[in-house]
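Okay, structure first, notes after.
One chain of protein is taken out of this complex; the other chains stay put.
Chain naming follows the written order as A and B, and within any one chain the residues start at number 1.
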Amino acid sequence: MSTGLPAAPLLAKRRLGDKIALALVLVLALAPLISGDGFSLRFGAEILLIGTAVMSLNLLIGGGGLVSLGHAAVFGAAGYSAAVAAGSLGAQLPLMLLIGIAAGMLIAGIMGLVTLRSSGLFFLVLTLVVGQMVWELAFRWREVTGGADGLRGFPKLALGSLRLDTPLALYLVAAGIALIGWMVTRSFQQAPIGQALAGVRDQPIRMGALGYQVGRIRVTAFLVAGAVAGAAGAIYPFVNQYIGPNSVHWSMSAALIIMAVIGGVGSLYGGYLGALVYLFVQTEVSSYTDRWQLVIGLIFVATVILMPNGIAHWLGQRGVRGGRV
Amino acid sequence: MSYYLVQTLNALSFSVLLMLTGLGLSLVLSLMNFVNLTHGSFFLLGGYVAIHWIGAGAPWWLAFPAAFVIAGAVGLVLDRFPFGRFYPRTHLMQVLLTYGLSVIFADLMRWGFGADTMSLPTPELLRGVVFVAGLPFPIYRLFIIVSGGALALALWYAIDRTLWGAAIRACVIDRGIVETLGLNTRRIFTVGVVIAAGLGGLGGALGSGMLSAYPGLDEEVLLLALLVVVVGGLGSFGGTVLSALLLGFVTTFSRVWLPEFANFLSLGIMAAVLVIWPSGLVVRKMRPV
Partner (left out) sequence: MTFSESRLMTSTSITRRQLLAASAASALGLGLMRPVRAAGGETPIKIALITSLSGPFAALGESMRAGLELLILESGGKMGGRQVTLLVEDDQGKPDEAVRKVRKLLSQDKVDVLCGVISAAVALAIRDIVADAKALTFISIAAANGLAREASSPYIFRPTKTSWMLGHTGALWTYDKIAKEGGITLGSDYAAGREYVGDFINTYRQQGGKLGQQLWTPLGTADFAPIVMNLAALSPAFVYAFFPGADAVRFLQQVRDFKLQDKIRVIGPGALFDQEDVLPAAGDAGLGGVNTYHQSPGAPASAEFAALYQKVRNRLPGEASTSTYATGQVIRAGIEAVAGDIAQKDKLKERLLSAPVSTALGPMRFDSRNNQAILDIYVNEVRRGQDGKPFNTVVHTYPAIQDPGPKA
């Protein structure tokens, strides 16, 4: 494999190609819209939102080597905050996003601070424990979160006087969030701090010796991931007008990790692929067989063994091998 | 006074149960540096084996070795494929692989054993209570304390005091050197995984008398075992014992005094431990492979 970097014009072409690529993907996905039924669009919106959360998790895992088993707590806490706020302040889109981002950054920031000195398996377990503490809070604080029953009956999403609760509107909002989240995450990764994070992932001691503030870099990564996940999480309750403690449970965090791995840990859009595969199997396949969990498990194990870097990387490999670089 | 004595015994029996759940995981993790998240599945399998064994009328004291053997056999198969290729990989890859496998096993067991909760038909000898300072304490729990303690002791002895234990510990630190000594390290790892799996099954068989067996128990047990082993610190058996005692006592007494917040408190304390001691309670210096 060549270690040479692609020439500048090639890079520029690729960047333009990204934008076209994304636009094309959206257009293609929009095609069923014309004859699409409410279910597909809502499902699509869910996939986009959860995919965005997975992408933010990828920032931590792929970018920083920080495998967090508590990321659902970030996503779900944003959702709860938005739903609760909607109850008293109305469900205006900008406000919901703001609250979601704030909540996401708060929980993620706490996780980042608490795990500053942890790594590897200890990091995994600590994020799991903190995530479960959030779950206990959501489960027990019945007056605010609805406890085991979750929250329902909050106002529907709106922008000014424009109602955003139709499947099409939700899909577009979700797509918008996915797009913006993707741009934010990509800029983070390509910015000096993103590169520094990668450095911390690979060689933390050397980075420290070079004068980088490892702790600050880690916490910043958490905050960015929290913001992106928070934005997606804020809109999540409005897709089904419901949010429950299951959204913050560690099993949801595990599912996010599975989606990240299936899609490809290093790539940004891998999160969406993983979310699509996982949710598709969970919802569609389970209608045909009781053994859908077996199917998911097999897909996952096969991915880990055969395509350890996920579908996206596998595709990338094919592309590169077929071309040059 | 006697009330607290019995509650202490309760805490002790729960701690030993936690330790039982963590035994096999601690072995593979501490000694072989292999994160095995299928451990919960072995536990549940052992439980089902014991329940069906005793339910079928076979001699009860053979149920536990049977669980050990069957779980160990599954471990043997897994060692062939796919564990073998993952021993040298990073923890993350091992976590992913074994978690995926545990999802598969959970579904297979639900398919095979059904979704109903099943409980152990406790043999006559182990039923009943002994009276501790006037309060009743179940004999089965004493049985768990005694057998769990004996198992832990035996394991500690095997690992710390025998050549085989030394070989296994050496394999993790520097596999290459051990190979030059003429020892088949691949086989040593296999033996380690088989014994760890067997211990998981044995723990499940013993624990089924207290916890029953049902789909979902594997996940719950895995969580507890992971918590206990990681908080205890890797590379040391004593750490596992210590954190099992910590979690057992914290959980039991918070249930006594603040039952509603018991879970939150237990989680909080475990988190605090990991924050204060980021590498667990007992740290043994190990060179990363």
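Keep in mind that, in the parts below, a residue touches a chain if its C-beta (ideal position, glycine included) is under 8 Å from a C-beta of that chain, and two chains touch if they have at least 3 such contacts.
Remember, predicted model here, so these are calculated numbers, not experimental data.
S.K.: Per the definition of touch given earlier, which of B:G57, B:G112, B:G182 or B:P259 contacts the omitted chain?
M.R.: Looking across B:G57, B:G112, B:G182 or B:P259, the contact with the absent chain belongs to B:P259.
S.K.: Identify the residue among B:S147, B:T190 or B:S212 that touches the chain left out of the display.
M.R.: Result: among the candidates, B:S212 touches the missing chain.
S.K.: Tell me which of A:A82, A:L273 or A:V295 is the one touching the absent chain.
M.R.: Touches the omitted chain: A:L273.
S.K.: For a quick check of understanding: of A:Q189, A:T220, A:S253 or A:T303, which residue touches the chain that isn't displayed?
M.R.: A:Q189
S.K.: Of A:T52, A:S118, A:T220 or A:Q293, which one is in contact with the hidden chain?
M.R.: A:Q293
S.K.: On chain B, what residues meet the omitted chain?
M.R.: Within chain B, the residues that touch the unshown chain are 3, 6-7, 10-11, 13-14, 17, 107, 110, 114-119, 121, 128-129, 135-138, 140-141, 210-212, 214-217, 220, 224, 251-253, 255-256, 259-260, 262-263.
S.K.: Even though one chain is hidden, which residues of chain A still touch it in the full complex?
M.R.: Given the touch definition above, chain A has residues 1-3, 5, 11, 14-15, 17-18, 21, 24-25, 28-29, 31-32, 35-40, 42-44, 46-47, 62-63, 139-140, 142, 147-150, 152-153, 186, 189-190, 198, 202, 240-242, 244, 246-247, 265-269, 272-273, 276, 280, 282-284, 286-287, 290, 292-293, 309, 312-313, 315-320, 322-323 touching the missing chain.
Please note the rule applied: only the chains that are shown with their structure count from here on.
S.K.: Rounded to the nearest whole Å, what is the centre-to-centre distance of chain A and chain B, using the mean of the C-alpha atoms as each centre?
M.R.: 33
S.K.: Going by the contact rule at the top, pick out the chain A residues touching chain B in the complex.
M.R.: Those in contact with chain B are residues 61, 67, 114, 117-122, 124-126, 128-130, 132-133, 136-137, 140, 250-251, 254, 257-258, 261, 290-291, 293-294, 296-298, 300-301, 304-305, 308.
S.K.: Which residues, counting only chain B, touch chain A once they are in their complex?
M.R.: 29, 35, 82, 85, 91-93, 95-97, 99-101, 103-104, 106-108, 111, 219, 223, 226-227, 230-231, 234, 260, 263-264, 267-268, 270-271, 274-275, 278-280
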